[in-house]
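Inspection log for the structure reproduced underneath, given as structure tokens.
Missing here: one protein chain of the complex. Every other protein chain is in place.
Going by the order they are written in, the chains are A and B; count residues from 1 in each one.
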Amino acid sequence: MIDEKCRNCANYSPHIHFPQVGRCLVFDTGVSESDSCSKFRRISIDDLLSTLGREGSVYCATCGTSLISEEDLKTHSRSHCLTTRVVIDEAIAEESKAAD
Amino acid sequence: MESKGVSYKSSVWVDWCPGCGNFGILTAVLKAFAELKLDPSETVIVSGIGCSGKLPHFVNVNGVHTLHGRAIPFAMGIKLANPELTVVVHGGDGDLLGIGAGHFVALGRRNLDIVVALHNNGVYGLTKGQASPTLPLDTKTKALPKPNIQQAINPIALAIASGYTFVARGYAFEGEHLKNIIIEAIKHKGAAFIDILQPCVTFNDIFTSEYYGKRVYRLEKDQSWDPVVRDPGERVPKMLKAIERSMEWSERIPIGVFYVDNTISTFEERLSSRLKVYPEINPANSSIMTEESKSVIDNAKFKKIFGDLIVSVSKRTQGRSPQ
Partner (left out) sequence: MGFSELSIILGGPQGSGLETSMLALSRALAYRGYGILADREYYSNIVGRHSYIHMSVSSKRIPRSLTYPVKLLISMDAETVFTHFRDVEDGGILVYDKDTRIKKIAEIPSMEDSLKSRLIRDLKTLGIGEDLESITEMLRSRGIVTIGTSFQVILKDLMKIYGIDPRSLSRYVSGIVTSSASLLLGLDREALRYGFESVFSGRPKLVEQNMFIADVVWRELRSYEGLLKLEDSEIDFDELLVATGNDVVAIAKIVSGLRYQSYYPITPAADESFFLEKYEVSELDGSVIGPVVVVQTEDEIAAINSAIGAALAGARSATATSGPGFDLMVEGLSWAGMNEVPVVITYYQRGGPSTGLPTRGSQSDLLSSVFAAHGEFAKVVISSGDHLDAFYDTILAFNIAEKYQLPVIHLLDKFLANSTSTIPLPDLDNVKIERGLKPVPPGEYKRFNLETLVSPRAPLGTPGIIMWYTGDEHDEHGHISEDPDSRVRMYSKRIEKLKLVDEEIPGDLKLRVHGDGGGDFCLIGWGSVKGAALDALGEIVRRSNLRGVYIDVKMLWPFPRRELAEVIRRSGFEKIIAVEHSYGVNIADLAAMAAGIRIGKRIAKFTGRPITLGELTQALEKVLTSDIEYVVISYGE
């Protein structure tokens, strides 16, 4: 209930492929989802809704997909780890193959 | 199609990189369509090839995902054949301003009533981050082995010079503002262009959301900014002002409406002055055959229509006189 771990923090940005680790937007360091610190701020539905409204999507680290509607946001938020930012690995730019 | 309560979002999984500016554009489109209550069966999104080109598959209106650079010609054919349709083009910067630049310019000359939305991410997303025509000289984004040796096009200035009569810029992560611009562009009669600043999280590490977040400001915040040409006499000064503003690209980057000209005829109007019956009778709704599967032109009509090319033979020997 009072899980003040990074995974529930508004400043946590999970890695796209390994969401258990990620980046802390406050300290700009690598953290794990089970870390915690004094700057913890629980991510709220309002945080997510405001990002959704402004940027058009939020990220569900549990499902590994972007959500673009309020309904989806609310459904996933009940039990999934939602974030406003995601860490895009440097390797993607190098390793992915071109398309179309 | 009943537009009340329709969901404009299709069930196709959106496979853009998480955090991509395209999400902001897609959401703004969905909201704009909903707000305008567009009939999905009378709305067509036409796209080119690129990450941006996939957009129509995510929207529950007619979608035509075309060739690299060619969305505008496809859209033109669709719109001219059925002028009742609302036609919106989505394309990348490589698509619309590189391989398809000729079509982009030509649409301005025609002032055909369609909307062109440019997904301006500075790179060729889907082919892995090569420099696009909007990437400034000497810039080295992540995937480029060496800095860019070509200069950037200014899309706003190009659109104005080409003759677009609605020219605006939005930012993918200013959803509400972008949605309103899309609505205005759709409502505008004539060729409308929206330059949408679109962070590419994977390949463009220069023009990021942090970069834009600090710089973009809204033109309309300036009380004296009036981009609308209401009288042909205002055209040149307003054009020049808009182009001048479009050069601003360093500490501050303007978004909003740059230029609107309501004094220029649309292509549909020009056609209608020539064809008279157009757009009421148009290629999509005019009849071409009878119930017996004959052409609407029968032998008698044929002679009337093409009489200029028909010679009535008048042979001397038979003593016939010319008819």
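Following the convention adopted for this analysis, a residue touches a chain if its C-beta (ideal position, glycine included) is under 8 Å from a C-beta of that chain, and two chains touch if they have at least 3 such contacts.
Since we're looking at a predicted model, the values are computed, not measured.
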item: Missing chain: touched chains present in the view; value: B
item: Residue in contact with the excluded chain [from B:L137, B:V236 or B:I305]; value: B:I305
item: Which residue of B:L30, B:A75 or B:V257 touches the chain not shown here; value: B:A75
item: Which residue of B:I183, B:L219 or B:I297 touches the chain not shown here; value: B:I297
item: Positions on chain B where the hidden chain makes contact; value: 1, 10, 12, 40-42, 44, 46, 49, 54, 56-57, 60-67, 70, 72-82, 84-85, 102-103, 105-106, 271, 274-278, 281-284, 286, 288-289, 293-299, 301-306, 308-317, 322
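The definition used in the following text is that only the chains that are shown with their structure count from here on.
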item: Of all residues in chain A, those that touch chain B in their complex; value: 16, 52-57, 59, 65-66, 68-69, 85-86, 88, 90, 92-94, 96-100
item: Chain B to chain A touching residues, read off their complex; value: 9, 13-14, 16-19, 23-28, 30, 49-50, 53, 68, 126-129, 142-143, 172-176, 201-203, 209
